[in-house]
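Note that one protein chain is taken out, while the other chains of the complex remain in position.
Read from first to last, the chains carry the letters A and B; within each, the first residue is number 1.
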Amino acid sequence: MKTMISLLKREFWEHKGMLLWTPLSVAAAMICVFIVPFLYGSKLISAHTISRVGRMKDHTQQVGDALANTYMFSSGPLLAVMTIIIFFYCLACLHDDRRDRSILFWKSLPVSDFQTVLSKLLVASLLIPLIFLTIATVMSLCMLMIVSIAFSTQEVFIFKDLLANEKLYLSPLLIIGILPVYILWALPSLCWLMLVSSWARSKVFLWAVGIPLLIVLLIGMLKQLMFQDTEMQWFVDLILGRGIGGLIPGAWLRFEDIPLSTYFPSSRKDFSWGQIFMTSWQTLSSLQLWIGVLVAACMFYLTVRLRRWREAA
Amino acid sequence: MSVNWNDQTPIYRQLKQQVLGMMLDGLLKPGDALPSVRQVAAEYQLNPITVLKAYQELVDEELVEKRRGVGMYMTESALDKLLANERQRFIEEEWPAMLERIRRLGLDVQQLPGFQNNGGVK
Partner (left out) sequence: MTSAENSSVSSVISARGISKQYGKQRVLDDISFEIAPGRIVGLIGPNGSGKTTTLKAILGLANFDGEMQVLGLDPRTQRDALMNDVCFIADVAILPRWIKVKQAIDFVAGVHPKFNRAKAEKYLANTKLTPDMKVRAMSKGMIVQLHLALVMAIDAKLLVLDEPTLGLDILYRKQFYQNLLEDYFDENKTIIITTHQVEEVEHILSDLIFINEGKIVLETSMEKMAGRFVEVMVAPENFEKAIALQPIDQRAVFGKMVMLFDGVAQELLDSLGETRIPGVADLFVASMKGIAK
């Protein structure tokens, strides 16, 4: 256990730029951009909007509710950055130390290859999302506070209503609660990228993305030549989607063909994180998911073997 | 400390000579502790086994004694033994060889500089 904690710390130290400074700077930048209109007030915001806000004076409870329900949407860009970070982290984690030969230092210590690979998987699947979600939550709350302060200048006080609204607290918690579902669906992608990272001697990105693309191309050709009638689209989806797309949060909703209306109702009022939470957890009954987990486990095993025997570049 | 070891004799013997030299010069007095094997090995960049061998020969010749748990010490009688050995060697080997050389060069022992003044031992 002590070893695993040291390993996780090591990953954090090594990739602090990707894991900490990037989300912090993106969040800070977003807040800066967000706050600008409010600072310039009447110069940038139309009088019409301002008067609309003024009319909310008597509906603070509903306003508070709507805001508490949707304030976490602003995390979107940050989560998109997270997806890219996870992608590049996985590509680098088992390759960089082979390239600069520092793997020989790590291998001189009594840490099993299984623990090493596992620690990196934990970072990619658990640590990075938790860091990003925490920063996203704080950022969204800041933005919410900015809005509240701005509203208060129009004598619309929503602080009390916000704090009393359980959705304020539940939204981030529900999102974090979906994390296990994310991890299970993302495992094939994570393990594929780590497998390539542990195997490729160079140009890791090309191998990681190139091989699935190549397979898809071959399928396309095969389809043209022989299996004209067979529906191969699902295979393409499988390779590209589960192969790499699994990293995108919410991808499971696409994989499981869940209708958009389930989680994105036409009326904004009907949106609920709780709904997304439930729908997401329900996908655990999908056979596709567990087959993916099994394939991921096989790739994980191969990765550990490669880590054991693959020599430094 | 870097010493230039010659390649004629084994190093352990040269090291032993060094210690003997220190004893004769009074740098090591009877009852003094010898530097530890570890220290000597580190300082002269030698294998500890080599140092141990040199020390062991000194022990065998009763010039050094091993005190359990404390280290190696120069014996009380070491200086006397050593001087006696060295003197004997000088009288039996070095001096006759010197005399032979003086004769070969055709010199007169009595006329050599410092011969009259250096009558006795220090």
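Of note:
Everything below uses one rule, namely that a residue touches a chain if its C-beta (ideal position, glycine included) is under 8 Å from a C-beta of that chain, and two chains touch if they have at least 3 such contacts.
Just so we're clear, the structure is a prediction, and the values are computed from it rather than from any experiment.
Checked against the full complex, the candidates A:R101, A:K160, A:R201 or A:R254 give a single residue touching the omitted chain, namely A:R101.
Only one of A:D58, A:E166, A:D257 or A:E311 touches the absent chain when the whole complex is considered: A:E311.
Although one chain is not shown, part of subunit B still touches it, namely residues 5-8, 10-11, 38-39, 41-50. Against the chain not shown here, subunit A presents residues 2-3, 5-7, 9-10, 13-14, 97, 100-102, 104-105, 107-112, 308-309, 311.
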